[in-house]
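I have a structure I would like to understand better, so I am pasting it below and will then ask my questions one at a time.
Removed from the display is one protein chain of the complex; every other protein chain stays in position.
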Amino acid sequence: MQKQLELRLTGSGGQGLITAGIILAEAALKDNKNAIQTQSYGPEARGGASKAEVIISESDIDFPKVTLPNMVLSLTQVACNKYITDISEDGIIIVDETLELPEGLTASKVIKAPILRTARTEVGKEIVANIVALGLIVGLSNVVTKENLEKAILARIPRGTEDLNKMALQKGYELAKNY
Amino acid sequence: MQKQLELRLTGSGGQGLITAGIILAEAALKDNKNAIQTQSYGPEARGGASKAEVIISESDIDFPKVTLPNMVLSLTQVACNKYITDISEDGIIIVDETLELPEGLTASKVIKAPILRTARTEVGKEIVANIVALGLIVGLSNVVTKENLEKAILARIPRGTEDLNKMALQKGYELAKNY
Amino acid sequence: MNQPLVENYFRTDKLPHIWCPGCGHGIIMASIARAIDKLKLDKDKVCIVSGIGCSSRAPGYMDFNTLHTTHGRALAFATGVKLANPELEVIVIAGDGDLSAIGGNHLIHASRRNIGLTTICFNNNIYGMTGGQYSPTTPTHDKGTTAPYGNIDKPFDITKLAVGAGATFAAKGTVYHVNQLDKYIESAIKHKGFSLVEAISICPTYYGRKNKKGSVVDMMNFLKDSFVDHKVAEKLPPEKKQGKFLMGEFVNVEEPEYTELYDQIIEMFK
Amino acid sequence: MNQPLVENYFRTDKLPHIWCPGCGHGIIMASIARAIDKLKLDKDKVCIVSGIGCSSRAPGYMDFNTLHTTHGRALAFATGVKLANPELEVIVIAGDGDLSAIGGNHLIHASRRNIGLTTICFNNNIYGMTGGQYSPTTPTHDKGTTAPYGNIDKPFDITKLAVGAGATFAAKGTVYHVNQLDKYIESAIKHKGFSLVEAISICPTYYGRKNKKGSVVDMMNFLKDSFVDHKVAEKLPPEKKQGKFLMGEFVNVEEPEYTELYDQIIEMFK
Amino acid sequence: MAENRENLTIHIKEDWCKGCGICIAFCPKQVLGFNENGKVTMLDRENCIKCGMCQMRCPDFAIFLGGKEDV
Amino acid sequence: MAENRENLTIHIKEDWCKGCGICIAFCPKQVLGFNENGKVTMLDRENCIKCGMCQMRCPDFAIFLGGKEDV
Amino acid sequence: MSKTVKFLQGNEACVEGALMAGMRFYSGYPITPSTEIAELSAERLPRLGGKFIQMEDEIGGIAAAIGASLTGVKAMTATSGPGFSLKQENIGYAALAEIPLVIVNVQRGGPSTGLPTAPGQGDVMQAMWGTHGDHPVICLTPDSVKETFDLTVRAFNLAEKYRTPVILLTDEITGHMREKIEIPEVSEIEIFNRIRPEAGSDYKAYRVEEGDIVPKMADFGAGYRYHVTGLMHDETGFPSNSTQNAQKLMDRLMSKVSDHVDDIVDFEEFLMDDAEYMILAYGGTARTAKAVVKSLREEGVKVGLFRPITLWPFPEKKLLEYTGKIKDILVTELNYGQLKLEVERVVKSACSVRFYGKANGEIITPKELTDIFKEVL
Partner (left out) sequence: MSKTVKFLQGNEACVEGALMAGMRFYSGYPITPSTEIAELSAERLPRLGGKFIQMEDEIGGIAAAIGASLTGVKAMTATSGPGFSLKQENIGYAALAEIPLVIVNVQRGGPSTGLPTAPGQGDVMQAMWGTHGDHPVICLTPDSVKETFDLTVRAFNLAEKYRTPVILLTDEITGHMREKIEIPEVSEIEIFNRIRPEAGSDYKAYRVEEGDIVPKMADFGAGYRYHVTGLMHDETGFPSNSTQNAQKLMDRLMSKVSDHVDDIVDFEEFLMDDAEYMILAYGGTARTAKAVVKSLREEGVKVGLFRPITLWPFPEKKLLEYTGKIKDILVTELNYGQLKLEVERVVKSACSVRFYGKANGEIITPKELTDIFKEVL
C-alpha cells in the first residue's frame, strides 16, 4: 500500500455511500492509520449524484480533499458521468455492472461488478449494496484489515441488521476474488 | 459685534426655543451672515430641558457647536440649572423673572426679564414667549437686523398668527429698552 | 410618608421617570406592580424584559431582575431566560411598535409556542421614543410624522393577532379602566403558557398633539367613553355598540406550556 | 410533442427542476401556471418573488420577471416591487419556513396592509432545503432533525395567522386536490388586496422519511383522505369530522388596497 | 395591605407630580385641584372618600393614600 | 385551450420523469405503470379516458395530454 | 434669502439631494438620528408622484427598496447603527445582484443602543465589512449640510452607474445641524441614470456589453423576463455552481469598483500644499479639524487637512503622494481608531501616524485637538 490512499465513492443519495466512506475511514483508524472523510453537499445532491471521499494514510493528512483518487467506485450512471473524471494512472475504477463507462479513462484496472444485483438477489436487500461494495473494495485492495472493517461496520449499522450486513460483506469479498 | 457670536436658548420642550434659534439663524442669513443652529436631543428632552444653540458669524463657521456662549437665555428653572453653566466673561445671561440663578456665574450682564408674563398677559398667549425672547435678545444685541428678524419670523410661523407674533416681537423690543 | 407599593417594587432612586406629563405608561407600570403584589411573587424570581421605546424604559424603574434589550427582541430574549430557568416569572413589557412592528415575528412565535411569558403591550398607537411616527396600531387616517397625509395602513388588532398565532390567553384593557387592567394582568401572570395583555395607553405628546386629541384628560375620557367590556357589549343593542372598542379577556384556555414539555423530554433521560 | 402550458410559462431549458422525486412543489408550480394561463395575464407584467428554500427555487423555472431574494424576505421585496409599480401582478412563492419562521413578520404586515400581493405558501411542514429540521408548521410530536424526540411546538395554522393579521383573502388547498388548488390560486390572483393560498405540499425526502409517512403515494393518499372542504365539513356529522383538516376559501372580503390608497394621496397633489 | 380607610389620607409627592391633571379630572368627588406651580393639591380633604382612584391612575406615583399620622 | 379530447393522447417525457408514481397511483383507470428504468409508461392506451389527472398531478411536467399526430 | 437658499438640517438636505437626483421611492424604519430623512421623504415624495412606505423593520426597509429599484425607480433607505446592522444581509444581496440603491446611515454613539441621540463615527469599518463575504463597497461621507446634498446626488449617480448599493455615511453632527445651503437647479447638476437595454436586444441580464462598465439593467415589467438571485449566477442571471463562473462574477463585481477608483474616489485637501503635518479627518469631525488647521496656520504651523470624502474606496493613492512630504499624520475620528487602521496600512513606515479619538457621545473640540496636535511639535 502506498503512503496515502485516496478513494471516491459515488452513487445516488439514498445508497449509503457516505456511511460506507465513514466506515472505511473508521476501520483505518482501528488499523492505527489516519483517515479523513469528506463529501459533497448541495441542493444538487438532492436525489442526484452523491460523492464521499476518503483519504487513508500512515502519516498526517494535511490537505483534506482527494485530488487524484487511487480508487473510484460508482453505483449509478449519473454519478459515474459526473465523478469519474480523473483517476491516478495506477488507479482502479469499480462500477456496477449496469453502467456504461465514459470514454478516455486511463485507469490501470476497470472492474464492472454485479454489486447491486448481489445485494438485491444474493443478500436480499439492495440497501446493503454499500456494504457489498466495501467488501469488494477491501477484498481488492486490503486498504484496511478485514477484522477492523467488520468491527467498523457493526458499530455503524442499526441494531438487528448485523447478520444481513455480515453477509453483504462476505458477498463483497467473494466478488473481489473474480478480479 | 464680534466676529462670531454664540447663543444658547434653553427652556422646556414645548416653548418653541428651537424654532426661535432657527428664526434667529435665518435672519442672520438674510443679513448675509453665516449661521449654524444645533440642538440637544434625547429622551431627557421629553418634557424636560431643551436647548437650541446658534452661531452667527461674518465668515465660515467650521466647528458647529457653541463652546463658550456670548449669550444664554433660559425660560425654565430646570433648563437654567442644566445649561447655564459656562458663559464667556463678556457674555449676557437672560432669564425669565421667575427663575433663580445658580451661583458663581461670571457673566458681564445678568438680566431677569418678565418674558413669560409679557407673553401671557400683554400678548395674551404664553406660546409666543419665544418670540418675545427673540425681540429681547435682538433689542439688546442687534445680532441681526430688525427688518430681517421680522421677515424670518413671518416665514416660519403658522398662517393667521402674524399679528400675534409681530406684537410679541414688539413687546420683546420694548422689554429690551429696560436693560 | 412612603408608599409601600412604590417602595417595595420600584427603584425609587430612579424616579420620577422620564415619561411626559400624562403619559399613560406610568399607569400600566403601576398596574403591573399591583398585580405582582397581589400574587405575592418573590421579587428575586421575577424578571422583567423589554425592548426599546418609551414604554421599554419601564424595567429600569422596577426592582426585579430587569433586562432592557434591543428594539423588538424582548420576547426572544425572554424566551431564552424562561427556557433556561423556568422558575423565573418572566414578564415582557413592550410598546406597540416594539411588539408588533419590528418585533411582530417574535410575538407570533411566542404565542404559538405557548411559552410561559406574560407580555404587557403598552399600546399608545404611535412610536413615542422616536417622536411620533405612525405604528402598526395607528388607526387608518390618523397622522404621524411619517404619515403627514393620514395613515393608509389598516391597524393590527394585537390581541386578535396573538390569538391567530395561537396565544392561550389574551386580554385588552386601557389606562382609564385601571381596576380591570389590574385584573387582566393578574390573570395573565397566573396563566400557564403565553399570555398577552394589550393595555391601551396614551401618548399626549406625539399621538395626541398630531391628531388633535385634546388634553391628557380628553384622551382619558375618550378611553372611558369608547371601550366596553366585550361581554357587556354582547348584550348591548347595535346602536349602542357603534363606534365602541371592545376590551376584556378574550381568550383563556389551558394548553401544555413549552418549558414543561421540554422538561418532559429531559425527564425521559433521567 | 410540446406542452403548451410548459412551453409558454416555463423556462424549459432549466427543466427538469432540482426537486426530489415526488416532491409536491412541482404540482403547485404547475397550478400557478395554469391559473395565470386561465386569467390570461400578460407575462411581461407578472413578477414572481421568492425567498430561499426548495420551494423558493420555483421562480427560476418560471418565465416571468423573477426574483429570488433572501430567506424570509420575499414579501418585503415584493412590497417594494408592487408599490413602485402597481401595474405588475406580483406573486410570492414561499416555503412554510420562509414564510412563517424567519419571514413571519413580513407575512403579518403584508396581510395587515392589504397590499395587492398574491402569496402561495408551499407548505411541506418541514425545512426541506436544509435537510429536515422542524418548521413552525411541523405537527406536534412529529420529528425533524432538530426535534429528535418529537416536536413540542404547537404548529401555526398559517391561514388563520394571516386572517388574524388582517388578510382579506385566505384559502388552503393541497397538492392532491389540484382542481381546487387551481381555483384558489385563480381567485387569489383576481383578488384585490393581499391574498394567501396555503398549499399543503409533500416532502417525501425529509418529512416523509423522518416521520415514516411511507411512499410518495402514501403521502398523497393521506392528503386525499384527511382534507375536506370546510363548507362540506360543516354538514358532516361530528364523527366524520374527526381527524380531518379543513381546506377551502376561508376569507374573501373586499377592502381598499394599499397601492390604490397611496395613489389617492398622489392624486391629491396633481 | 387591607388598611383601615379611617386611618388613611391622601398624600402628595409634589416633586414627582407632573401636573397632568388626571387625578383631578377623575376624582369622583372633585376634591383635587392645581396649585400655583401647576401641581396637584388637595382642595377639600373633608370630602375625600379615599377611593384611591387618584393613586390608581396617577402615572407618576405622585399621589397616594397613606397613614394619617404623617399629615 | 379547449381541445377536442378525441385528438388527444398521453405523452411521456421520460427524461423528466423521476418515477415518483403519483400519476400511476391516481390514474382513475389504472392505465399507467413503471417501465424497467423506473419511469412511467402507458400500459393500456385504449382505456385511457384522457381525464388529464396524471398531467395535473405530475410534479415534473413529464406526462401530459397532447395532440395525437406525434404519437 | 434668494429662492434657492435654504437653512436646513443635514438630514433635510439629504432628502432634497435625493429628490433632485431622482429618488422616487423610500422605504425604511424610523430611528434616531436619521428619522427626519424618513419624515421629509414621506411628506415630499407623493407630491412628486413618488412613494414612501414605512416598513415593519429595517430589513423590510432595504428589501422593499431593492424591489422598487428593480422596477426602475431610484430608491433609498436611511437608518442609524442598530438598523444598519440589521440591513447588512440585504446589503450583500444588493451588491451581488447589482441593484442600484442608496443606503444612508446617520451615525450615532454605539455599539448597541449606546447613546442614541449623540454623535459617533463607529460604523466606518462596518460600512466596508458589515455583510458576510467579499463585495464591492462605495461609501461617501459629508462634512456639511451642503455637502450632504451634493453627496446624496452623487451616491445616486454612483449607484446607477456602477449598479451597486452606495452608502452615505453621515453622523449626528452633520445630520442634525442646520446650515445655509444653496440648492441648485436640476439643470445645474449632473444626473446619471442606469443604462437600460434597448428594445429587442438579445438581453442577458448579467452580461457586460462592450463599452459598458456593468450589465445593462432592464426594469421589471418592461418586457425582459429575467431572473435575479442572491446565489452565484452566470451571465444570464441564473444560479450556477460552476467555480469558473463564480470566480468570474466575483472578479467582475470587485473590479467594477477597484478598476474605477479614480472615477469614484473623492477627497478634500485643505492647505496641504506646503504642509509638514497632516490632520486626517472626515464627516462632522473634519469641521473641528479645519478649525484647528486654520488656527494653527495663524500660529505659523505648516499643517493641512486631508479629508477623505469617499471613505471606501479609500483615497489611498492621493494619501501616498503626501507621505514622503509630511512628518506626521494625526487621524482624528469619533471612535477607537477605525480609519486610522487603513491609514496605517497605506502609509506603512513612510511617516508617523498618530490618533485621537473619542467614543463617548461628545464631539471633539478644537481645543482638545489642538493640544493633541501640538504634542508632535
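We just call them A, B, C, D, E, F and G in the order they show up, numbering each chain from 1.
Basically, a residue touches a chain if its C-beta (ideal position, glycine included) is under 8 Å from a C-beta of that chain, and two chains touch if they have at least 3 such contacts.
Please read these numbers as outputs of a predicted model, since none were measured by experiment.
The hidden chain, counted over the whole complex, makes contact with A, C, D, G.
Among C:Leu5, C:Val81 or C:Val232, only C:Val81 touches the chain that is left out of the view. Contact with the chain not shown here comes from a single listed residue; of C:His17, C:His109, C:Lys143 or C:His191, that residue is C:His109.
Only one of the listed residues, G:Glu16, G:Glu39, G:Glu56 or G:Glu89, touches the absent chain: G:Glu89. Across the entire complex, the residue among D:Ile18, D:Ala147 or D:Val228 in touch with the chain not shown is D:Ala147.
By the touch rule set out above, chain G reaches the unshown chain at residues 59, 81-82, 84-86, 88-89, 92-93, 95-97, 107, 109-116, 118, 120, 122-123, 125-126, 128-135, 229-232, 241, 243-244, 246-247, 250, 254, 335-336, 338, 341, 344-345, 348-350, 358-362.
Even with one chain removed from view, chain C keeps its contact list with that chain: residues 14, 43-45, 47, 49, 52, 59-60, 63-70, 73, 76-85, 87-88, 105-106, 109, 262, 265-266, 268-269.
Seen across the whole complex, the unshown chain contacts chain D at 52, 70-72, 101-102, 104, 127, 129-131, 133-134, 136, 145-149.
Simple rule for what comes next: only the chains that are shown with their structure count from here on.
In the contact between chain C and chain D, the residue numbers used by both copies make up over half of all numbers at that interface.
Per-pair tallies of C-beta contacts place D-G first. If you average the CA atoms of chain B and of chain G, the two centres end up 36 Å from each other.
Separating the CA-averaged centres of chain D and chain G is a span of 38 Å. Residue positions 19-21, 101-102, 104, 129, 136, 149 of chain C each touch two or more of the other chains. Those residues of chain G in touch with two or more other chains are numbered 32, 46, 56-57.
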